[in-house]
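So the structure is just underneath, and the comments pick up after that.
Omission of a single protein chain aside, the complex is shown with its protein chains in their original locations.
For subunit A:
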């Protein structure tokens, strides 16, 4: 059965009648693919626009004809050899794109103004030392004012807005002293210009804006890159649901279009994509992504199933429910919310610095003004000196100290396969001294592996892997991941719910090969015998002619788990395991990794309690987990990381995601976070030293605009150069690094539920 896929929820109709659909394209390897795809789609005349964005691997398709079926684009792409996944840009991504354009406009305006004003200022400085006439100087100052004032009003918006918001919320951020410094510098310069003075600080004010905007743009570029990859990965998971209409007609819709009350059909082998109550059918489910429990649970009518569980045996009809009271989902949601509230009280390093810095600077400026007046200087001179103090301390270096480091570090993490989701992730990870792992899907691979490969004839195992390439079943997909470059058997077809059949060899006397349930392959006896030794494993059987074998599939530890855990312990981290699984599997894993601190059978609340107990001992915990049941713990821990295969709620609760099959990125993340944090503190130190030198000069009234410009740009450059050190030591980016925009890893594709064949 292949229900028609319904794209209407993802197609955006613009007011002028143009329909727009975004697709994430898998399989783009080189620049030639751009031409392949765009020319290949030219044979669809209805399509008005098909443009591939090579940077983020997305295709924008636009058409006007109302009855054009976008499925034709996808099937045409499939003919060309590319897999396309309909994709809807998330709200955050659109907001960030708009923000990025705005920041770039501000940067361009500030850059233009800074260059032109500097041109005029340099003339004035050199003229002041030689023979500039008063008229020319005034003329130059007035033109500077003409450029600087509108520029500050436009390009200063990002800072003024945030500063205003911070003041209204009665808090202190770096934007407040920035806005104050810029405004005062401009006001004073205008006053001085009107009174034909020798010095004006227009160049300082605008240059400050330019440097700070540059920092923000770089930060935004990095964040957008991360967000685009995360969005693509989500689209590759391609989560859809088969909704049953009133007449029993099935249609496949994107998850977003599913409403509570809908009836959803879940075929054997599919991942359940919704939360709901089973109405009809009986089966067993693998809920390891939900509860961490590796043993399969039987479900029948009335049972609750959660998104992320894999349906193993029979078709189920599930009625979608919203999070009802008393269910696991409700409990998890409640716990996540409480934990997230507690966490939002965390004060970032830059804001802490701003809190200490602002009062000191403002009091110093005030003291300067009063001091000079007491010494007999006029009100005008005293105020000018005080404002000069504010300008010279305007936190250019201080405001760049943290973001510049953040950009370099998150870029380095990105290449190591870690996507940062929150702005303060690095700071919080750096403070952690204890790492708590979930077991299932985190320490172990998210998908099962063949554990008895040694006992199976190599040619049978190879045949099984090649057969598995033709199946959509999650177990088969795990097996297909081990096929390593072999091709599927021609003519192999899948019998839904049973397995794959292929005819090997020439037609008369062809041998039949089967892969599937033991019953399907006639291997029940062998299966029973094999299961007796490993009751937790799942069995998949293969038959070629009359030869049969059963493969025991089991989740195994990630290949580098032991090495990474040992490495982390060597670096002084305390390691613990908190799992929702039964005692025996957890004990085995803990023993294999040499971890003595472990607990099993924990409910979501239990994990939080365990974390709270650790926090009470003064330990800062980095939680690494993937299940729905880990979500509250991820939100409650000091910092958290999820594998990219994690349940939705877990992903959105985590500070960072790591890609790939290895655990190495977790260790890289904590190590780099510590390096980056040290660099941030060092940068703040540099900024303080700069102020210690510059402020006395300003108080004594020796700061001319020339000195201000040199000091500010000098300190900013030093801080930025120092930030470049926040990288992973001596690691070349791997060839085909784990973060291409569309990873083609087998484990990602196992997450994809059935898709109707074109």
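Brief remarks follow.
One rule holds for everything that comes next: a residue touches a chain if its C-beta (ideal position, glycine included) is under 8 Å from a C-beta of that chain, and two chains touch if they have at least 3 such contacts; residues count from 1.
The rule we apply is simple: contacts and distances are computed from a predicted model.
Per the UniProt record, the absent chain's protein name among "Nitrogen fixation protein FixS", "Transketolase", "Carbohydrate ABC transporter membrane protein 1, CUT1 family" or "Phosphoribosylformylglycinamidine synthase subunit PurS" is "Nitrogen fixation protein FixS".
Of the candidate positions A:14, A:49 or A:101, contact with the unshown chain belongs to A:101. Considering the whole complex, the residue from A:10, A:24 or A:52 that touches the absent chain is A:52. Listed here are the subunit A residues that touch the chain not shown: 31, 34-35, 39, 52-56, 101, 104-105, 108-109, 112, 115-116, 133, 135-136, 139, 143, 147.
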